[in-house]
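Heads up, one of the protein chains got dropped from this complex, but the rest are sitting where they should.
To keep things simple, chains are lettered A, B and C as they appear, and every chain counts its residues starting from 1.
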Amino acid sequence: MKEILKEIEERFGPIWERVQRPKLAQVGIEPAKAVPLLTWLKEHRGYVTLVHLSAVDWIEQGEFQLTWLLGNPETEERLMICSRIDRENPAAETVSGLWPQAVTYEQEINEMFGVSFPGSPRQGVPFILEGWKDIPPMRRDFDTVAFVEKHIPGREGRKHIDTRTYIGEKFGEKGYLHD
Amino acid sequence: MDDKIVKPEPPLGGPPQGSRPHAPVGDGCFLGEEMKPQAPSYKEALARIKNWFRANSLWVMAYGTGCGAIELRPLATARFDMERLGIAMRPTPRQSNVLIVSGYLAVKSLKRVIRSYEQMPSPKWIVALGSCTINGGMYWDSYNTINRLDLYLPVDVYINGCMPRPEALVAGFQELMRRIKKGEADGWRHYMENLDWYKENQKKIITDWDLPEYNW
Amino acid sequence: MSLKHVLQPFNAWVQAFSKPYTIPMKDTMRPGADRYRGWHINDVEKCVGCGTCADICQNAAIDMVPVKDPVKGDSGLRPKIDYGRCCWCALCVDVCTTGSLGMSNEYTWVEKDPEKCRYTPGVDAKPWDGSEKGWRQEEGFSLIVKDRVPMPMLDPKERIKTWAEVVVGYSVEEARKEAARCVSCGLCVAACPAHMHIPDYIGAIRDGDFEKALDFIYDNNPMPEMCGKVCTRRCEGVCSVGIQGEPLAIRWLKRFATEQFEDFAKVLHPEVKRVGEGKKVAVVGGGPSGVTVAYYLAVRGFEVTIYEALPQLGGATFFGIPKYRFPMPSLEKQVDLLKKAGVKIVTDHRVEKDEFRRLLEENDALFFGTGLMKPYKLGVPGEDLEGVIYALDLLRDHHVGKKVEVGESVVVVGGGNVAIDASRVSRRLGAEVTIAYRRRREDMPADDEEIEDAEAEGIELVTQSIPLRVEKLENGKLDFIWGPAEMVPPDRPGGRPKPKLIEGVENHLQVDRVIVAIGQKGEFEWMPEEVAEKVVTSRGWVEVDETGMTQWPGIFAGGDLVNSTADAISAIADGLKAVEGIQQFTLEGLSVSKS
Partner (left out) sequence: MTETRERSKEVQIWFGPQHPGITGNMSVQTWLDGDTLTRGITHVGYLHRAFEKLMERRLYIQSFPIVCRICVPEPDTNEWLLASALEELSGLDREVPEKARWIRTLVLEMSRLGAMLMVLGGHAGSMGLGPAPQWMIALRDLVLDRFEELTGGRVYHMYIVYGGVRRDLPEGFAERMEQTLKTIESKLPLIDDVIFGSAVFRKRAMGVGVVPREWAFEMGISGPVIRAMGIPKDVRKDEPYEKYAELDFDVVTEEGSDIFARAMVRRREIQQSIDLIRQILARMPKEGPYCAELPNMLEWTIPVGQTYVRAESSRGEMGYYVVTDGSKKLRRVHVRGPSYVHGVSLLERLIPGTNIADLAPLMVSLQVCPPEIER
């Protein structure tokens, strides 16, 4: 895997890289170069399978990470191409032209994260959800518990007592350095 | 039926209880008003006979709504053989009188389940499996699954556990049959009589409401 | 398509003659497998209500509900399980600290009313209670860590040669690893007399935030470094992790947190209203209770003066506890913070009757915690001989810097921490040491660890031995004569078995010193008679109300004089009580505190 990483670095400039397992390596690259890299890997280096396409929300950094996972069926090696895009109006280039099944992945990421892939068919078409009106649910700032409390009633009449707090109250645990 | 409809306090607190004037058990849904027998004792006896027949021909709609459906297969096939209890799988709602809600219901599924349920001819019963139908189960904090089935559909029997085994399902069906024979399993009637309450709850959670309005 | 393929499926008819798959109707209620995960069962007597099951339940299926009053070591809460949530994963069973929670192999429950699908196992009777089979904890799989991170210690052979601290202390990694064992149940908070915020500071240590940990620690304990080294740690006795494994090293973790800082004043930033500006409080006795009162009143703006008879504050923790357990620098660090908080400290000054009266006049309130300074006597012939000494005197003389001689061999009579300390000090002074104790080893009030350490250092333990008399021998040595004892059942139920002398047997032990360490009592000669009359009970104790105030309005007391447990952390707890009492008394007046 070292060779291909080296070659990528030579062709596509500075990258972040890491060999996770003998048959799995990770590459971080700027978003503009991601799709050219994917194309090159598919056309020239035998990484013809798009195994997976995923997104990660790094809300603290204000970024979404897109991860394309390519597979080389000859060597069974896997290459993880990661790229970070801005969290405001996120958009990325589609790979549906290279791999037809990417349409589904891109449709799902569009629905679940709100990342748009201009040019990919089925963008904006609901895939999993129906009648969803809130922010895309897989974003970190979507609070599923708050949503449930607001919209999905549960059964009432339960009362949990936290042991730690309960003991503190019952035995008169006090602090003297802070009012 | 109109005079019987009660309008319970909407939001929550569980389905309305005991608000319905008690009709003779198992009274007609197939029989028209003019065909209804007159003498109470005769009526009673007929109801009993009808209930006995109903209890022994539970036809389950084949709709695996959730993970509990996996245990319906052993139940329906050779090992546990539910046909010896008079229970059979039917492919469409029009032929069925038992709806098994096998666990959690995603909101998208709930809509289909409601529609299927409303297409089933009365009398019909709902068997709910597992924790998820009672209080959300392990998906209690999921934005896409309901937590309490009884807000949206009338449940006759809950089979507890996650997930209930075929043996527990047998016990559940036997309980359902017992209740039908006694004339206690009347969730379908409850649904009809408190349709507004159920519809209100359903509409709260199903945001793109496009179900047909059935007219009972 | 051949005829063969039309006919071949009919081979299936063979099945008509084979044994059917179908389970006969009568067997459709067959029991679950031996380790099937079904409905919960709980041994409520074994359960301590730590709530770890509720913490690990990802379905929030478990509510802790009160079923009885909380006591030390048992929160009184028990898990109530919502079967509208439970997914039968049995993580609660595997994490259970006591092993009381289990799952039966029963699995059938048909219900009409969904509201009824909850119960408290062991409390609400269910058909499957007492089920033998089902999922239980098993050796070899644990979701919590049962073994403690070992504490590095000096080698016993080396340590008897020096006064260096025996316990080396955790490194940062060790401490964080040990802290990560905590399940944050809080049972320890109930057991700690001062109710320290134990899970909070352990959590802060785990997260690597030692400043926050110190802040939690100092919140209700002004001598944490002392407690971190020598506390009797009732907390560890009830630690839920300790029920099946080793308890959290709460004491060592506290010690670790305090050792991270040279100057506590730079880390601690009290945020309290200085309500006591202009009020004066005198504290007589600089032990843990006095220090507690002084520190927390001082940060509230009170003008506090401590009067201490010895050259250093700390009371029994200064003169009684050997330096290989609690070195001077540790004590000085704590005293330093006291000074920085504005406490006036008068050492080497014994308050006598007249001064006491004056202090009472001049101050808004007075607190005394003078401790138990007068040793109990052995009560056998020959105990006044030269060479029979008292452990407290030995320890005090040694710690204030006087030269002490113990000769080549000593016998220490007693089984408490003082006895162990005296014997270990004697050992370091070069003597062969024997401890003579009346009851069995497991009855010894001293810390187990202490006893083990003493034995490791070559100290011999003679249990069930009753001193008969001491005689002077011609060679100048003492003959310690003792008789063996047998244990007899206690007089009253719940009491300890008592030692009874076996008549007619006499054992001799030739020693240079007999060190008596069978307990101490209070001493009130310094106190004005009119005060002593009201304050001291006939049995030599001081009685206080819930605010720490004695019968004499304005005089508060605490420490060993007041409580029956006679340890430092109880003294600190007394001090905390008095802080509130004094604040209430001085600011709101007597009527409030008494009402």
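Side notes on the structure shown:
We take it that a contact is a pair of C-beta atoms (placed from the backbone, for glycine too) under 8 Å apart; a residue touches a chain by one contact, two chains touch by 3 or more.
Just so we're clear, the structure is a prediction, and the values are computed from it rather than from any experiment.
Shown chains touched by the hidden chain across the complete assembly: A, B, C.
The omitted chain makes contact with just one of the residues B:109, B:147 or B:160: B:109. Here one chain is not drawn; of C:34, C:460 or C:506, the residue touching it is C:34. Residues touching the missing chain, restricted to chain C, are 1, 4-6, 8-9, 11-12, 14-15, 21, 32-37, 52, 55-58, 87-91, 94-95, 135, 138, 140-145, 180-184, 206 (touch as defined at the top).
By the touch rule set out above, chain B reaches the unshown chain at residues 61-67, 69-71, 73-74, 77-79, 89, 91-93, 104, 106, 108-109, 112, 116, 138-139, 141-145, 162-163, 165. In the full complex, chain A touches the omitted chain through residues 20-21, 23-24, 26, 48-52, 54, 56-57, 65, 67, 69, 71, 73, 76, 78, 80, 82, 99-101, 103-105, 126-130, 137-138, 140, 142, 144-145.
The definition used in the following text is that only the chains that are shown with their structure count from here on.
Common neighbours of chain A and chain B under the contact rule above are C. The most central chain, judged by C-alpha centres against the centre of all protein C-alpha atoms, is C. Put simply, the C-alpha centre of chain B and that of chain C have 58 angstrom between them. Across the assembly, chain C contributes residues 60, 82, 84, 114-115 that each touch 2 or more other chains.
For chain A, the set of residues touching two or more other chains reads 155. Of all residues in chain C, only 20-23, 25, 28-30, 32, 38, 58-61, 82-88, 107-112, 114-115, 117 touch chain B in the complex they form. Residue ranges of chain A in contact with chain B, taken from their complex: 129-134, 137, 142, 144-145, 147-148, 151-156.
For chain B in complex with chain A, the residues that touch the partner chain are 11-13, 107-108, 111, 134-136, 140-148, 151, 204-208.
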